[in-house]
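Got a structure here, written out as structure tokens. Questions coming.
Note that one protein chain of the assembly has been removed; the remaining protein chains are unaltered in position.
After this line comes chain A, so read on.
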Amino acid sequence: MSLSTDRAPQAFTFKGGMLPMTVMELVSGDPEQIRAQLASKLSQSPAFFQHTPVVLSVEKLDEPHLALERICAVCRGHKLLPVAVRGGGDPVRQSAWALGLGWFPPQENRGRSLESVPPVAAEPVAEPAETVADSAAEKAEPAHASKVYRGTVRSGQQVSAPEGDLVIIGAVNAGAEILAAGSVHIYGALRGRALAGIHGDRNASIYCKELHAELLSVAGTYKRLDDIDNRLLGANVEVVLEHDQLCIARLG
């Protein structure tokens, strides 16, 4: 949708978009504590930390004067890019603007609180951010950064598609890990860990020809091998997120 009506060549157009965005819900304003937790997360899932944009949510914090500049520096040090702040009072808003960050008002009437998600999610929990541009927005184009990997993903190896779907033509062996912002498709046996929707896409899913997964995760909700019904082992399945629960269904 174009906002300009004159005939001069356009330098840009404004478009609205619903982009998936990771929200970093701060429970503590202490930069050192944040640094420590980020460092441990980074070692668990390095693929997540690739200049990933995040919105810092301070709704749960009761500190009028937040060390926002230091928190942002800590985030950037761990390859997270704070792009905006959500919630907080006027001082927080002013310092966000001063740091070149956007500011969103606190989110009201939230139906689902973050506590409904398992506390030890394998991936940071994320949810879609508010509309970024005007309301007369066209539907955002989906990211087409899918990745195809041919061959066996072996123990100790990690394959990730940080922006799109991941297709594995081969097996994923025990001790291997595959991650995708979108869905994961495995044309072979899945014996390792598969994580879909790592930036919080709850519509992401996992497909595999032969299920023996060590871990399945969609948008942070996960199941371990122990939690999977024995009768589904070895089956050709689809794994989707329904009502905050992973559902595994046979295919074909």
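Assume a contact is a pair of C-beta atoms (placed from the backbone, for glycine too) under 8 Å apart; a residue touches a chain by one contact, two chains touch by 3 or more; residues count from 1.
As a working rule, contacts and distances are computed from a predicted model.
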Task = From the list "Ring-1,2-phenylacetyl-CoA epoxidase subunit PaaA", "ABC transporter ATP-binding protein", "Hydroxylamine reductase" or "Septum site-determining protein MinD", give the UniProt name belonging to the chain omitted from this structure.
result = "Septum site-determining protein MinD"
Query = Looking at A:Gln44, A:Gln94, A:Ser155 or A:Gln245, which residue reaches the missing chain?
reply = A:Ser155
Request  = For the chain that's not shown, point to the residue among A:Gly29, A:Pro53, A:Gly102 or A:Gly175 touching it.
outcome  = A:Gly175
Ask   = Considering the entire assembly, which residues of chain A contact the chain that has been omitted?
value = 152, 154-157, 170-171, 173-175, 189, 191
